[in-house]
Structures are given as structure tokens and as C-alpha cells.
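What you see is the complex with one protein chain gone and the rest in place.
Presenting subunit A:
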Amino acid sequence: MKLDLSFIWTALLQLLTAIPTTLAVTGVSVVCGLAIGTVVALIRINRVPVLNAAAAAYVTFIRGTPMLTHLLLVYFGLPFVIDAICESFGWPFRSVSIPMIGFAYIAFSITAGAYLSEVVRSGLLAVDKGQIEAAYSVGMTTSQAIRRIVFPQAFAILLPNLSNSTISMLHGSTLVFTVSVVDINAKSQIIASSNWKFFEAYIAAAVLYWGLTFLIERVTAMAEKRFQMYNRGGVS
């Protein structure tokens, strides 16, 4: 067997069409996950009765099970639930009209939410308690203090961890091939098997994933610079 270098390039060009799918799955899961994670983190930090136990159970269950399992559970379980609900309310909607990628969005948002809740929680806990006390002392309400004082500082702190999670979700998004969504990885399999050039196709996929990861790293570095501007001085 000889390595067909030029086919790597051919495969790479064909894989470009799958980038939007990969980015969509990663982006949606990280953005929704961040929203879920923030709510969960706030519930856990403030020890909201009842919800706190539910939030803790969610985090431990999701982190304790593989991402692929989440996807399969949602893919095979959610249609039953949706159809049952729609039927009982007499709505004409049925789960078959949900696109496959919708299940990936939902499943991976749930996955990312659990991991990101811990990321957000660590960021919130790292903000000095004196900051919220100062906010109270100038007469802010709790929600004003959290929105205007705590969140911006927590976000600057959690950026490196967020970048880490985003990269994990990018690489995890390869699992969507199991529910017949064609992302970069699935596309490389198709290209590989239809040309009998497996190694070349997978090299092309690897290069693409590396490139996207590099992009995430750069964007994070820029964001860090922007959001941690206030830390520039010598003394803290």
C-alpha cells in the first residue's frame, strides 16, 4: 500500500462541506450547555431547596455516563415522550419530523450542561466574596450584583476551562455519526470507504479537527486578553 498524498488534499476539500455541521453541533451544545450550566451552578451555590438535589443528581448522572450513551438515550427515548405528549394533547406534531441533528443538539447540550456547570461554579466561587459585599453596600439587589459584578469576573476566570470544554465538545461531536448525521468524521468515513483510501481520508479529517481546535485556542486567547484587561496591573 502506498500513501496517496494528493488524495489527502482531495479529501480535505470534500470534507470542508461538513464543517458547518460539526461547528453547529459543537456551538449549539456549548452555548446551550453554558446556559444550563449557569442555572445549575447558581442553584448549587445558593443551595436552592429541592432544586439543589435535582441539580446535583443531574451533574453526577451525566458526568457518570458516556456522551454516546446520552445521544442514544435521547435518540431512542425522546420520540416516545414527545409522541405521547403530543397525542395526549391532540397536537398533530410527531417526532419523525424532528431532524436527526436535533437529537444531537439536545443530547450534547445536556452533556455539556453538566460539565460546564462545574466550570461555571468554579468561576463563581473564585470571585472574592468582598465583591458581592461591596455591591450590596452600594445598594444593589442580588441579581444586579450577580449580573454586573460577579458574572463578568467569573467569566474572565472560567475562560480557560470553557475553552477546554469547547474542545472536548468539538471532538465529542464526532459521535453524531451514530444517529446518521454527517459531520466531518462521518464524511471522512464515507470518502474513505467509497475510494478505498482510509488512511488518507482520516489524515484529512485529523488536519481539519486540529485546525478547528487551533481556532478555538486562538479565539480564547483573544477573549482572555479582552476580558482580563483589568488584571494587567502589578499588584492584585
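We adopt the following convention: a residue touches a chain if its C-beta (ideal position, glycine included) is under 8 Å from a C-beta of that chain, and two chains touch if they have at least 3 such contacts; residues count from 1.
Basically, contacts and distances are computed from a predicted model.
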item: Among "Amino acid ABC transporter ATP-binding protein", "Glutamyl-tRNA(Gln) amidotransferase subunit A", "Probable glycine dehydrogenase (decarboxylating) subunit 2" or "Na+/H+ antiporter subunit G", the UniProt name of the subunit that does not appear here; value: "Amino acid ABC transporter ATP-binding protein"
item: From A:17, A:141 or A:193, residue that would touch the chain that is not displayed; value: A:141
item: Candidate in contact with the missing chain, chosen from A:156, A:176 or A:216; value: A:156
item: Which residue of A:60, A:180 or A:231 touches the chain not shown here; value: A:231
item: For subunit A, the residues touching the chain missing from this view; value: 128, 130-131, 133-141, 144, 148-149, 152-153, 156, 229-236
